[in-house]
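A single protein chain has been removed from this complex, and every other one stays in its place.
The chains carry the letters A, B and C, assigned in the order they are written, with residues numbered from 1 in each.
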């Protein structure tokens, strides 16, 4: 019987090597797999390229991973917010690189990787400075830019329910980038608030089919980034 | 209050003009919106371009629409089956055109139209006769063909549940092409086995969000193509 | 001090131009106020980029769900008939032309419809674009809701944007504290002044020629 469950977040991330490209689910605090990120901090892999919509907040989760010097490059659409201090400081100090990608293009590049589409055309960025260096092409009189797929070695994902086959559901807007990141990473590692039995998720309600998932860890009472920040916490 | 319900299949298809491009959901018999197709036969629009994975079976539904001389061109991946006689005869007689598209490319071209992507690259058909006339390009040493989006004026769709906002669910493998066709057509017309109240579909379980749907008609006891054929029925 | 519309009145005036049944995306800031001024008898469905169609008003603090946010990372609710979906589907709605109206704030908007609302282009600033460039390319109508001038009194409606663009020729109408202004092939045209505000005042605070209101038909 197939069983993708893994006993701990530590074991789940233990083979992420230095220099890996890692997608991390979540949009701001919502859907951020804090326990997996903290396990990656403990694990200590460095030189990472991290793909996430943002760059974390406060001194926990993704911001702490960056602050710990493990991230060589961020690929994101919105690398600052009122509570993000770590990334801006490290970026200005030249300690981390940035690839800025519009949010819809970021989502579509990730989805394309999962779908075996090496490139596609989008109107987004046409006529702006973010068009620079991109190939353009006209279809039906409108100009588009070509965008390549965006693949990853690993994805770290937070979900609501997971079964042993890796079928997943999410909670509300915590879904965001996670389903497409599951598709785009060679190894997808998921922390689930509930581990349920095979067959417990209605096949009509599965959001991420298990084929896109390699490892599942139960994290029944996950911390939330906003709660940690409100409590003044930092990691490690 | 937004209410996309429409009192009858006749009214729902009444403005489909001659020469329209019409997507029809379903994979073989499963998910085929027979009542909407029969209403389109009664309506009588001609010179249609129809997009469906197949070409219908027996002398009902899509096969009857073709047999009635209303279809100028079929776009599909698999235009024959053990029970499809109408299309092969008309095709050999030069009465209907065929654009043959591999099934995955057909699905992706439809999805691209719904997503605002005018073209994308796929490895499918490379090195075959179906590559002819297509632009090729190499990414990371592998050859791909460029494929354009595939849009439609109308989509005819069968679903399980629909609410007045046009949120939809489907039943099992009757889902197939329908969600992406809803995205790709300017006007999406849906027949629903159950019309439910706003809020009756859990927001986590909506498969087609209402933004992709224009009209919903209740068809509480839909006929099934296989049942009609087994009964020796034809239409009109 | 000038008279003119308050932020709330600007939002209400903008909401009047949104048709019943529209699918609407509201940018962060003043645009968010539009949701409070839906004209009687109409219903708008709100989309937020992070995967929700049918966004409702903010919850009471006690009812907050930490997993239910909008694109501005504020806690929101979901109305009956809402739907959740992932980011690629969400931006398919945007880029695929399924949304009717997007209301955005701005730094500058030019008389040819160019919009600059994502970056000052200054050295050392951290560039952050989010979904703005997708929205202006994909949504059918882009409305701008903004103060007519900066806090320093500089025009935001300009001949040509000096800040980095979000998109070229994308804006159709502008709502400010002083006026409603259309982008036309001939440049800015006054549609409606705020009560008590003269054409001359609006014109003097606009950084490009401003065509007067079109004469009523007939």
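The rule is short, and it goes like this: contacts are C-beta pairs under 8 Å (C-beta built on N, C-alpha and C of every residue); 3 or more make two chains touch, one makes a residue touch a chain.
Fair warning: this is a prediction, and the values are worked out from it, not measured in the lab.
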Which displayed chains the hidden chain touches across the whole complex: A, B
Per the touch definition above, residue among A:91, A:154, A:212 or A:235 touching the missing chain: A:212
Sole residue of A:23, A:36 or A:183 that reaches the chain not shown, by the stated touch rule: A:183
Hidden partner chain, touching residue among A:13, A:74, A:96 or A:117: A:117
Interface with the unshown chain - residue positions in chain B: 27-31, 53, 77-81, 87-88, 91-92, 98, 100, 102-108, 110-111, 122-130, 170-180, 207, 224, 226-227
In chain A, positions touching the absent partner: 1-2, 111, 113-117, 163-165, 167, 183, 198-199, 201, 203-204, 206, 209-212
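Operating definition for what follows: only the chains that are shown with their structure count from here on.
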Farthest chain relative to chain C (centres taken as mean CA coordinates): B
Chain centre separation (chain A, chain B; CA means) in Å: 34
Touching two or more other chains - residues of chain A: 108, 122-123, 170, 172, 207
For chain C, residues that touch 2 or more chains besides their own: 52, 78, 84-85, 88, 91, 94-95, 137-138
